[in-house]
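Can you read through this structure? Questions will come right after.
Shown here: the complex without one of its protein chains, the others still in place.
Showing chain A:
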Amino acid sequence: MKKNRDIVYEYLWKESIATGKTSWKTDEVAEALNMQRTNVSTLLNELTTEGLLIKSKTRPVLYKVASRTQDTVERKPFEELVGFDGSLKKAVDDVKKALMYPADSLNIQVVTDAGSGSTAFCNDIYYYGLMMGKFGKNSPFIYVNCRHFNKNRSALNDVIFGDKSGIEKSAFYQAMGGVLFIDHIELLEPEQYSRISGFLETGRIDSSVDKRTEYIKNLVFVFTMTSWDDEQVDWRNTVSIPLPRLNDRPMKEIFKLIKNFFAKEAENSGCQIKVDVDAMRILMNVEYPHGIKTMVNGIKSACANAYIKLLDEEGKTMYVTGQDLPEDVQANFRPIGAIGAQIDSIIGTANYFSFGDKSSDEGEIEATEVYGQLKNQYQGMIDKGISADAIKKVIGSYLDNICFDMPKNLISGSNINIGQLAQIVDTNVINYVSLFAERYKHDYGKELSDSMFCGLCLHINSILKKDKISPKRIDDDQVRAIITHYPKEYATMLDFTHVLYERFFLKFSIEEVAILTMYLIDTKESDDSPVLLYAMHGKGVASGLAEVANTTTKENNAYALELDVNEDTSATNLALEQRIKEVNQGGGVVVIYDSSSMEVMLDSIAERCNIKIRGMNIPITTIGVVASRNCKKENDIDKAYHGIRKSMNHMYYEYKRPMAIVTLCHTSEGGAEQLKNYISRYSKLEMPIFALSMGNKDKLIKEVIEIKKSYRIHAFVGTFDPEIFGIPFISIADVFECSKEDLDHVLMFETVQRKYMGYEKVIDNYGKEAKYLTAEKLRKYVPGTVEKLAVAYDLDADERVGLCAHIVYMLDVLSSPNYKIKGINNSKYFADNPTDYKVISNYLKALEKNFHVIISDEEVATLMRILKKER
């Protein structure tokens, strides 16, 4: 994958040799390479920072290729690295000595933690070699970053060891006479490791296609290895140079690094930056988990936040405060302690630190793409009428993502056949989508499904092939909905499109980013799960609530419908229907609403649109209106409060309907009818009772909905809890276990002394003897299961006690670490009694869960025999 930076550098370098031209303006390069001017400007600045180009101090700015000869090199290798004379001194001295050792070839391993500045250090190895004449003029410098090949290992193999066309194409071969720099060698696969190891031992590499081996002469082979898990490989014939962790470096160096990065941002943004002392203190005393990368990201993010404020105010100077630093930086702020005085002594008494004083350059410097993108997105979203809060959320998340570097140890397994995909999709696209997938997995803990991965590759590829943005396919409402409901996903995608822009010059509109975001939204389990819809009156109420639910759960399945308080019923009905249709993913919609009038609407929408809808009336806005009126009416707070409570009681009273009981039976309504007769005969509650069958759940739900229109269902009473509408369930066992006199207590969920007191006695007796379980736990969980089994299989009192003893003992035995399965095959028995097996196993699940045991098939078979009273 040749990066744009390399393309630009190669062009300038070749041109300088071919034509003798020494300096270029940004426009000239942009035109020659058919690239965007702003993009080229960024790349030229990067190359200047890396020392490959020299930037004039004139206007217009001119760039020239830094000479690689000893006499004219203007860059002083290593000396521009912060800490070259401090914490890096030993590393610099060691590497210089190694380089100057008179040998044909040399292997250098740089051992670092993530983000310790190894890339810059390794680049300088090359420049130092050039400066000292170790390498000749125009000697090669080949850079391979293993991280860029996460999902495409065979491509990495081809790059390092050569493809089918031969060993000559290998990085090793091509770097002869110069430097081969392989970054993040720890990401190589074992076979690749072994080939590298072979090279270090013999100086030869094997061909990928035949048995040929090639001796690699005059090569300085530099590689970095992150020392995670303290695991270090002892490579042969290799000089090992450790670099200190960022947080282990002296405060002075950290301060200098921070200042350098702010200065760079001032240059990138074309603005003056003023950093307040608090922000500086925080940045100096933060634990940076990914070293310099975290620091740079923190600073970039803070600057971009400040830039957004600037857009609001149309000012020219960005003010960076502690508040602008991203949350992860603030969260890693270490206790000040003794270090506070040290920080103070370094930063002095200034209130602000200024960067990029551009009084003389005003108007000359353009904002680089990051800032340009921020500006465009900000304006675009404002134009689309997206709320300020939603914009802030998107921008905030975007800033968190701003650096597209992957954590190293996240290589996902995928079943995708990259080779096949590569036949129709540009491999570079696949590589970038792979990187993105890793990032997404890291940030959201979710895999981009294989189908979404392929979809994204194909989508981007189609845009790339047409070389233009695909036409707008979603309307502004959808764009607004995506940005409002999926700000993080949108920001992640925005960040990715920025990467795509840098690599492929593909420019994405807000609509296009929203379309791409849909790939992420679709990766959420679209398995017909129900979704939540808040339908509330007032601006921002519903969206605020949905946002809280989504932010907290990260499920992103809560939606909002904001209703105008002045809207009439038919408009509300229409809006409700439309929104429910939009958000329903096949599993139905739970609607939380604030006005009783919506209940009827929901019922009719459910019927009309054939969508499962479950409504919940939470009249929070009405309560607010009542409360406001009462507060206005009363001078005394207690009177106002009393009035509010009274109205609320009234409000709830209004919603109350008469209570009813529904009796249920598994198969037919016959059993339910009997239960109904029993209850109506002995209960004095005088609740209407409806007998229904549980045979068909959909039918049952429809019947229950009908009953609910006139009654509030107090409870289901029956053999099995249908678990619908949050209606409480009373087991038929409870009804028949108690005396007829106690029936109403059971129906009103009051505790009644059970007829079968044997359980407690069994548990008291056996629980004391149990070796692995406590009587308390047994008492809590066993009787319920025994009771269910006893009811299902019509056991009498004696049999119940025996069953209870058996189960208690069984659980204790199963909890023993020495429990061994006897190995009796019961499969035929289970096959002959499938329903019993299913029912009993189902009841036993609760025991397995609560006692953390697996009830073996042997034990299930024994229980089945007891319950079926087999002779």
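Things worth noting here:
The rule we apply is simple: a residue touches a chain if its C-beta (ideal position, glycine included) is under 8 Å from a C-beta of that chain, and two chains touch if they have at least 3 such contacts; residues count from 1.
Heads up, the rule we're going with is that contacts and distances are computed from a predicted model.
One subunit of the complex is not drawn; among "RNA polymerase sigma factor", "FAD/FMN-containing dehydrogenase", "PTS system, cellobiose-specific IIB component" or "Transporter", its UniProt record names it "PTS system, cellobiose-specific IIB component". Check A:761, A:780 or A:838 against the missing chain and you find that the one touching it is A:761. Residue positions on chain A in contact with the hidden chain: 758, 761-762, 764-766, 769, 797-806, 808-810, 813, 858-859, 862-863, 865-866, 869, 871, in rising order.
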